[in-house]
Structures are given as structure tokens and as C-alpha cells.
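Right after this comes chain A.
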Amino acid sequence: MTTMSRARVLALGAALALTAAMPGSAQERVKLINVVELSGAGATAGTQWRNGIDLAVADINARGGILGRQIDIVHYDTQTNPGNTRAAVQRAIDEGTYSVLGPVFSGPIGASMQIAQRAEIAQIVGGEAAGLTRQGNQFLFRTSLSQAAAMPKLATYLKDTVKASRIAVVWVNNDFGKGGRDAMLPELQRRGIQVALDVSTEQGQADFTADAIRIRNANVDAVFVYLNEDESARFLLAARQQNVNKPMIGETTLLGARVIQLAGEAANGARGHVGLSIDAPVPAFQDFGRRYQARFNIASDHNGLKGYMAVHMIKWATERMGRFDRKGVADTLRGATITPQMEPGILITTKIEANGDLDRESFLAEVENGQQVIKATLPMINP
Partner candidate 1 sequence: MTRPVLEVSGLAKHFGGVVAVDGVSFTVNEGEILGIIGPNGCGKSTLFNCILGQLLPSAGTVRLDGMDVTGATPEAMNRQGVSRTFQLLQVFPELTVRENLILAGQEHRGSMLSRLFGPGDAGLTAEADRMAEVFRLGHLTKAKAGGLSYGQQKLLDAAMAFMAGPRLVLLDEPAGGVNLTMLADLKERLRAMNVEHGATFVVIEHNMDFVMSLCTRVIVMVEGKVLMSGTPAEVRADPAVLDAYLGH
Partner candidate 2 sequence: MAELVAYIVAGLATGAIYALAAIGFTLVWQTSQTINFAQGEYVMLPAILILAAVAFLGLPVWAAAILGAALFVVVFGLGFKLAVVDPMIRHGVLPLAIATMALAIIMKESAKDFFSSEAQTFPSPFPAGAVDVLGVSLSLQHIAIIAVAFVAIGALQWFVTATRTGRQMQATAQNPGVALILGIPVARMVMLTFAINAGLAVLASVLISPIYLAKFSNGDVIGLFAFIAAIVGGFNQVRGALAGGLIVGVVDSLAAAYISSSYRLAVPLVLLVVIILVKPEGLFGRREERRV
């Protein structure tokens, strides 16, 4: 009897899966599935990415969709777990997604990229770890600079502008922070900058007091901060409390609007390199930032921008082809340069390398009186 009931439960599951796998009835619509971290350790980044996508889809649909087809967007949570990510990406492909959007964390990307590759479907991800694009995957595309591209810019900044010779490095021990640190250390060494203190912190760490005291007591010229936004804010608050009066140098995750909002006065003086920022002197970015704030009642960080651009990359490639062709999206994107004139939603001229890496202009910025102020614009690496 119970054998029966179990069989029935499973059969029901199978039926559900089958119904779900059936192609959508709407012929004039295009289905996009976003697989991203909406719970677990990556929830903050993943939610921003999702919001960016939602805003992009609303914009595109309001302007008539892609080649006249409205976009149906579906979000699948991965719980920041590689096994679940793989399931969700597989499901997205089984359900006939046009391209795969997400995820943002490198681990889940690593667990799912072969699936999209096998299915020959473009996967547009938010990950920045250098290793992702070194595996010869022809279907994986970034939405931001890889850490391998960003770190040399920062190291040069530390050397030439900050004129630091001994620094402390504070990084979050996840794929993002570890990847950034590993990409940064050789660049620093090459420029003769000594890392006097190497501080690993935990993802979700709340108390940075001990780390701040350590840094205060280390005889360094500057502090390189490579943490996620919330942790950056907590660190800046703790550093200010402990009177750490050293220049704080970092990336988008240190200088972003979110961090300034959270750390308040403690964020003043933080500076560094910014890839995607709603405060950048690019009107399209600032306009995006305002509309994002209006819709989600929160400031966008770089993940919001990345999500927005990801959808527009697909739109551009499809319209460029003039037809819907899953494999064609990847072929068209590879090696392309997309300008805002060609596709306003791309916001800034973006060059896509053959391996899926991106190249863009970026900025040097500083936080002054609670505002991110852009000090200089850095050109593309290989224009």
C-alpha cells in the first residue's frame, strides 16, 4: 500500500516537472530565466542582481520587447549552494530559457557553467573571479571587469597616487575576496609594495573591532579593503571607532552608494577604483541609479548595474542577429563591442573579449562629505 503511495507521489512529481518543462504557450514572448543567490550567503548580491534584471525587463518590455517579443522573466533561487544552482540551471534549460542569467558567486557559477555549455546556451554571470574565463568555456560571459583586470589598476593607484610602500590587506574569505586578494598580491609585489598585514575576515562577520585594532597598530601607509558592501560598512565603522587614520583604498564594494549610506561619516576618505557605479560621471549610470532607487527604495550597487546590463547584452545580440537563436547569442556576443549608441541599455561602451571577459572604462573615486566623487577616468585596457 505504501509502495503505491510513494509511487504516486513520485509520479505526481514527474507530472509536475513535465508540465513545467512544456514550452510556453505564448509564441510572441521570450522566456528568460535568472538563476541567482536569493538566499544564503549571496542573498544581498543576488537580490541586487535580480532587481537590476527586473528593471531591465520592465524597460525593454515598455519599449516593445526584443524584436517585438515581450520578455517573461523567472527567477530561481540557488540558496548559494552549488548543487541547487546546478539543478536550477538545468531546470532553466529544460524549460527552454533563451539564455541563462546568473549566478553571481563564483562557486555556483563553477557548478553550473558546464550545463549551459553542453546545451550551447549563453550564460551571463555576475562573477568576478579571474579563473572563470580561463576554462575555455565559449558560452560564459561576464558583466563586469574580472579581478585580473581590475587589480593592476588599483595597484598602480596605490603606488603612484597614494604613494604607499607598506600596506595592510583586509579581505573577505569567500571566492570574491580571496580571488581579489590572490590577484592583487602579485601586482603589489611587482610594484615593490610590501604587504605588512594580511587580514582574512569571514563572510557575514559582524565585529571588525579586533581587525581594526590590528591595523591601527601595524605601521602601514594605507589599507586595501576588499570586502562585500555590508562588511565594508561595518569595517569602516569599526575602523573609525578605533581611530584608524590610514587611507582606505578599495574597489566598488568600498566606495559604493550602499556603503556610504550605511557607514555614514565613517566612509569619508575611502577611495579607489570603481568599475560600475551609479555615481560615475556617466549620465546613463546616474539615471539608472535614480530609477532603481525609485523602484526598489534602495541604492543600487554594482550588482544591480550588472543585472541590468546582462539583459541588455542579450537584447543587443538578438537584435543584431535579427532572429532568436540561442547559440547565436553567444556567437554574436563573443568579441563584440557594444556602445550606448547601439544599445542605450548597455549604459557604457563595453568590449567583450573572446574568452568572455569584459573591457570598459573605469574610474578613480573618493568619498567626500558622504558623496562619491570621481577623480579620474581610466581608459579601457585594450581599446
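In this text, a contact is a pair of C-beta atoms (placed from the backbone, for glycine too) under 8 Å apart; a residue touches a chain by one contact, two chains touch by 3 or more; residues count from 1.
Selection criteria: all candidates are chains of the complex that A comes from, given by their letters.
None of the values given here were measured: they were computed from a predicted structure.
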item: Among 1 or 2, touch partner of chain A in the complex; value: 2
item: Touch list for chain A against partner candidate 2, complex; value: 38-39, 41, 43-44, 46-47, 173, 199-202, 204-207, 209-211, 213-214, 217, 229-230, 233-234, 237-238, 240-243, 258, 261-262, 264, 298
